[in-house]
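Quick one: structure below, then a few questions.
Apart from one protein chain that is not included, each protein chain of the complex appears where it belongs.
Per-chain numbering from 1; labels A and B assigned in written order.
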Amino acid sequence: MGNTIRLALAVAGKDLRAELRSRTALLSALVFAALVLVVFNFARDPTAISARDLAPSALWITFAFGAIVALNRAFSMEREHAALDGLLLAPLPREALYLGKLIANLAFVGIVEAVALPLFVLFFDVELGHALGGLIGVIILATIGFVAVGTVFSAMAVRTRFAELMLPVLLLPFMVPPLIGAAAMTSRLLADRPLSEMLGLLRLLALYDVVFVTLCTLLFPAVVDE
Amino acid sequence: MITSFSAARAVVRRGRAITLLALAGLVGVYVLALDYTPVELHQGPAQKIFYLHVPAAWTALLVFSLMGVVSILFLWLHDERLDLFAEASAEVGVMFSAIMLTTGPIWAKPIWGTWWQWDPRLTLTLFLFFLYVGYLALRASIHDPLERGRFSAVVAILGMLLVPFIHLSVYLFRTLHPKPVVLKPSAPSLPPEMLRTLLISFAVCLTLYLGLVMMRYGVGMAERIREAGGEAGEVADAG
Partner (left out) sequence: MPPYDGPLLAATALARSYGPLKVLRGIDLSLTAGETLMVAGPNGAGKTTLLRVLAGLMRPSAGEVRVLGRRLSHADPDARRPIGLVSHQSLLYDDLTLLENLAFTARLYGMRPPREVARRALEAVGLADRAGSTPRQLSRGMVQRAAIARALLHEPSVLLLDEPFTGLDARASDAFRELLVARIARGRAMVIVTHQLAEAWELASRVAVLMGGRLALDEPRQGAVAAFLPRYLTVTGG
């Protein structure tokens, strides 16, 4: 078990090092996030819809699409020069490979979210106050949900001709339950509702994460093993 | 395992017979729905589309779950016939799903006054359709048959487990925003004629599914034989 974690961290470390060196995917994701936030702001009629009403939707669309942009790069580095064969040949349990990719993807998407959140607070004139803790918790739970399934699908999509198209087509239905839960909770948290009112949604997010991380860990070998 | 064109043709023939039987049954259901069943009090004759919409929905959902189970077996047993069955089911299932999505709004408009509503069931039908389409799109973009089988199996299994979550999330969402629902799409207890017609319609839908799947499966068998370059005994070398 400890070995699996150690190997997973080695894989994640390698991914992070390579991505931070090239920065291409990270920058596109960040620019995309900023763009969505700006467009949302200019697209609404300020007299009809307050920025605060729009805020949860804008935030979660930003996070969802930013996640997709970040996930697209997850396995493309393994395609050049058949590096994936090196990973599959090594005495690396597939769970460790999945976990490592998952951790790296969570880190990337986390970086995008960490940049988008302050922008969101700024552009939408939102008062976070004591909602921040709850909001961060929701963001973490929902992101784990997207990325768990997204990691498996990006491993598949990279082997198709239109990888950037295939990933969203496959992933979007799977993002819906965490998105619904997260967006609903975000709007309530921003309205200063206590967490105790939203326990059902919180449980949904947590259950989704447990089920899909487990399932994806079990199914990932079927994607990479021939 | 899949070896001869004549076996493929036999499957298609049998499938065609079953399909024709089912289509005849469908005409019967149409007649039953229009003449035999009573007109529903609140919704009027428009309600009768329910006899097609609901069984199509059940069938689409059942087929999707079946695909999930078959996919698990495929990953375990590596039998390409299971993959072929999943593929055939997906193509038939997407058809039923499309029927659901078109009959849903047609029914909804006269009754709810709106083409669409985000209630758990309708939302589920929409996402089921997306899942089917995603599955078929993935299959279309992978050429290696083994890889195609493995990848689609993973999608089918994940999709099968997504369905309860979609239902649950929409349900939770709506209980937070209670909307007055004046008319429910189906009454809690049905008079016997309605129930009977509904069940007959469901049986017809299942038969239709079976017939269509067999036809599609037979065609798929022939495709695979052709892809491999000939029948058993003349299987070509890879190069």
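In this text, a residue touches a chain if its C-beta (ideal position, glycine included) is under 8 Å from a C-beta of that chain, and two chains touch if they have at least 3 such contacts.
Note that the structure is predicted; figures quoted are calculated from it, not measured.
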* Structure fact -> Touching the hidden chain, out of A:Ala34, A:Ala83 or A:Ile136, is A:Ala83
* Which residue from A:Ala18, A:Ala114 or A:Leu132 sits in contact with the chain not drawn here? -> A:Ala18
* Asked: What residues on subunit A make contact with the chain left out of this view?
  -> 3, 7, 10, 13-14, 17-19, 21-22, 77, 80-83, 85-94, 221, 225-226
* Footprint of the hidden chain on subunit B, which residues? -> 1-3, 80, 144-146, 224-225, 227-229, 232, 235-239
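As a convention for this text, only the chains that are shown with their structure count from here on.
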* Asked: For subunit A and subunit B, what's the span in angstrom between their mean Cα positions?
  -> 31
* Residues of subunit A touching subunit B in the complex -> 149, 152-153, 156, 159-162, 166, 169-170, 172-174, 176-177, 180-181, 184, 200-201, 204, 207-208, 211-212, 215-216, 219, 222-223, 226
* Asked: Which of the residues in subunit B end up touching subunit A in this complex?
  -> 75, 127, 130-131, 133-134, 137-138, 141-142, 146-147, 150-151, 153-155, 157-159, 161-162, 165-166, 168-170, 172-173, 175-176
